[in-house]
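A single protein chain has been omitted from the complex, and every remaining protein chain is retained in its original position.
Labels run A, B and C following the written order; every chain starts at residue 1.
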Amino acid sequence: MSQTDTPPAARQRESGGPSAEQWLKMYRQMLSIRQFEEQVNDLYMTARMPGLAHLYSGEEAVAVGVCAALRRDDYITSTHRGHGHCLAKGAAIDRMFAELLGKEAGYCRGKGGSMHIADQDTGNLGANAIVGGSAGIATGAAMASKKQGIDRVAVCFFGDGALGQGLLYEVMNMASLWKLPVIYVCENNLYGEYTHYTETNAGDLGARAAAFGIPVAHVDGQDIRATYEAAAKAVARARAGEGPSFLLCDTYRYYGHHVGDIQRGYYRSREEEEMWRRDRDPIKLAATWLEAEGVATPAALDEIRQQVEAEVAAGVKFALEAPYPEPSEVDENVYA
Amino acid sequence: MSQTDTPPAARQRESGGPSAEQWLKMYRQMLSIRQFEEQVNDLYMTARMPGLAHLYSGEEAVAVGVCAALRRDDYITSTHRGHGHCLAKGAAIDRMFAELLGKEAGYCRGKGGSMHIADQDTGNLGANAIVGGSAGIATGAAMASKKQGIDRVAVCFFGDGALGQGLLYEVMNMASLWKLPVIYVCENNLYGEYTHYTETNAGDLGARAAAFGIPVAHVDGQDIRATYEAAAKAVARARAGEGPSFLLCDTYRYYGHHVGDIQRGYYRSREEEEMWRRDRDPIKLAATWLEAEGVATPAALDEIRQQVEAEVAAGVKFALEAPYPEPSEVDENVYA
Amino acid sequence: MSTPSAVSTGAPAASGAREITLSQAIREALAEELRRDPSVFIIGEDVAEAGTPFKVLSGLVDEFGPERIMDSPISEAGISGLGVGAAMAGMRPVVDIMFGDFIGIIMDQIANQAAKIHYMSGGKLKAPMVIRTTLGATRRSAAQHSQSLHAWVSHIPGLKVALPSTPYDAKGLLKTAIRDDSPVVIFEDKMMYTLKGPVPEEEYTIPFGVADIKRAGTDITLVATSSMVQVALAAADQLQTLGISAEVIDPRTTFPLDKEALITSAKKTSRAIVIDEGYERYGVTAEMAAIIADGAFYYLDAPVKRMGAMDVPVPFSPVLEDLTVPTPEKVTDLAKTLCGRA
Partner (left out) sequence: MSTPSAVSTGAPAASGAREITLSQAIREALAEELRRDPSVFIIGEDVAEAGTPFKVLSGLVDEFGPERIMDSPISEAGISGLGVGAAMAGMRPVVDIMFGDFIGIIMDQIANQAAKIHYMSGGKLKAPMVIRTTLGATRRSAAQHSQSLHAWVSHIPGLKVALPSTPYDAKGLLKTAIRDDSPVVIFEDKMMYTLKGPVPEEEYTIPFGVADIKRAGTDITLVATSSMVQVALAAADQLQTLGISAEVIDPRTTFPLDKEALITSAKKTSRAIVIDEGYERYGVTAEMAAIIADGAFYYLDAPVKRMGAMDVPVPFSPVLEDLTVPTPEKVTDLAKTLCGRA
């Protein structure tokens, strides 16, 4: 069930609770992701980015809240909509832009692109262009931690659409059977491409994980406090060797399925989009709370915004000016 | 939950109830399957059968009870342990033996063998050597019935081991979503090959179907009355357009995983095997009940046994004497 | 296979044939077959209102409704399995697999189930289904959305595989695929959906196993499939200016394969290059090259050469991706060498 009604103070006690500084870092990260994606959209619209991209705008509280509960050496696996996960886990804005533009300075030397960004240094085992394709990878990484006797956990981010992939059920069964330290984070943004999840899912989403004996938390994905706390609980459980958890996060993507999905009227309404942006924006909600709690002044938050904007602008500039990989690289890295 | 405690009379009212004649037919079919499998084992032991076979002995009440609730034109899909399903749906003993011996008179002209017997005339869409491989086929056949406006239902037989295959979850979701007339019959005989199902399954087996909004009945697979009634309910629901059902049947295979699996001590005990044969044998249980209910005398049941033995003996003889397919058939039937 | 109302194997008579895109040709083929045969239906992800991400099916749901143009969950294995079962029960499903890269998820259903049921049942059961999917790189879609994996299915007895290279072929081959009683996998080049070409108003189908000479020539044979046909034709133009007459021949189906046509052309020209966008190693160029090298052995003046996609996962960066696919220039250079002009 959602955690949002519990008063923050109570929650902080119960979860150890992040410091003011940590909440502000989360706020900054959400802003970074938002700004980053706005820039990506602009790069596409101005035909300066090759291919397409799936923007994370609107879902920031999920990636940031979950990754705030992780250590740098914990693993995550990500999706085609992966910029947010990558940044939240600690990747640098400039090298991410470079990857999106196919430049050598990118995290994958330009070979991966938007749908395959990986960053070993921050435990990001990679975005994945196969829906549900990383469920096995995350679960396997968790199995490795257990075998190695390390208390690293693995988080598997995926969308509601990935619930259609049988692989997910196969690995959830094994994760539960072997008490693997993996956390399945389902980002239910209501749509898989251009179809509402209720048109493709029968029964109860959470029950699908519960059936394998995996505890399920239904989380308000727009509330950074809720996502952080649900994740913190799941991480504690995983580190303690008690096994996997499943977080079902309700969220929403502001943009289309990808940057080219402009005409959305046939599958969702303007009103719905406006409602989420107006009433359920994770950054606005966080700002209101941070101010109410006296954690930060409007001025302080605005300063953060300006810093982030400058960082993102610098990152784009860096990427646009960065060189492409040498042609000779094309057949390198096929084999390790 | 199991139906076995309800008094038979009550059950008969509630389900319309088979006639004495129908109960005797079911008894005869269970005997036929038992005798058939004993013969198959003998053919293997005496090196007169090519390859291996997975015997259904001990599980007869599942196939027979379920198929008794079906019409001839309803569909079933079967498994590597499929002789029982095939006979229960109405296949002829002699042509089945012929198929197992690779003879032209076999249901598949000898091209399929034990793991691929199919009989279009009785709606048997085929045994399958890929565990869980027919989940899509059964569900697709049910979808066809619905599209064609026919009230045919499809039954998908599979073992506990097939719960490991993601495909099953993908198609159960669609079957529930689209209210397809398909019945998933899980034959939990406790083992997948040489491993107890509890070592490979986390959580609750039935919950895996319930999660998709599919009603689940936990059935005593050794009680023909229970399997018949659970199936009759599910079939009625399917014909009425109300969607799929899931029957979780507890049963046991008397022989090894396949005819060559003789040394079983390392994965299951003699005591366990003896207990099932002694206390839970579906044929003995049916005989006791039929006699108690006055449906048949011991003499009458014994006469059935003799008829079945004669039929099976004749079937083996026919198959052993039948010719092999012409070599020229090898590249026929590759394309329709 | 029910006999088509009209059979054509070559390009249409220029006379009055409209020009439509490959995408429109596919849509027409599906619409015509959906109208003709009530057992035909389409199932796939976002095939209805969305008309697929490529918009190839736009509008079909308006005419045929959601029962026949079915949006599915993201369950490729599941819908393929449903397709096999529905086909075995009398329907003619067209299963839409958005990107050819995803067939890795459905190989068991197509190669072990659909492909084998007719044979395993001794000819009693059949699975008349079509898997519609895509191939082709240079779309900046990276390693998991750019592959041309038709070699996998071409390898499997029981499957037929079609690779249209023009709007005309796309329509005729797809209609034949839907009417075929065996499972057929048809690959469409994502980059060719906007390619225009003449397609007659009248109905027609194209028989499988009949190669089409896209351009006649005498000095060298360029065997090309799908996306590579345009590359070969462009190369042929360049070669023309050098006085080298190239024959461009398109098998159109990898199975059944029109071996005779390939061999005959190579015998005539005495030189051949096979061009395909699949990975070169163990790809379809190997089969075709081996067949020509064998069948035209005593006529060849030079070894049969192959040009497939570079044997690397498709890189995202445009500067790298463009290096991985055959180009008219590369084909021209190799042809020149074979003709002793380099």
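Throughout what follows, a residue touches a chain if its C-beta (ideal position, glycine included) is under 8 Å from a C-beta of that chain, and two chains touch if they have at least 3 such contacts.
As the structure is a computational prediction, the values presented were derived from the model and not from experiment.
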Using the touch definition up top, pick the residue from A:Tyr107, A:Tyr228 or A:Tyr255 that touches the left-out chain. A:Tyr107
Touch assignment to the omitted chain, from A:Gly17, A:Gly136 or A:Pro215, lands on A:Gly136
Of B:Ser78, B:Ser145 or B:Gln165, the residue that touches the missing chain is B:Gln165
Using the touch definition up top, pick the residue from C:Val40, C:Ala87, C:Ala236 or C:Ala289 that touches the left-out chain. C:Ala289
Residues of chain A (touch criterion as defined above) contacting the omitted chain: 75, 77, 106-112, 116, 118-120, 125-126, 128, 130, 133-145, 147-148, 154, 166-167, 170-171, 173-174, 177, 332-336
Chain B residues touching the omitted chain (full complex): 50-52, 102-103, 108-116, 128-133, 161-166, 192-195, 199-201, 266-267, 324-325, 327, 329-331, 334
Touch residues of chain C, complete complex, unshown partner: 101-105, 107-112, 115-116, 119-120, 142-144, 149, 151-152, 154-158, 254-255, 257, 278-279, 281-287, 289-290, 293-295, 297, 300, 302-306, 311-313, 315
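Convention: only the chains that are shown with their structure count from here on.
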From chain A, which chain is the farthest off, judged by mean CA positions? B
Approximate Å spacing (C-alpha centroids) for the pair chain A, chain C: 38
Using the touch rule from the top of the page, what residues of chain A touch 2 or more other chains? 163-166, 200-201
Tell me, which residues of chain C touch at least two other chains? 72-73, 75, 77-78
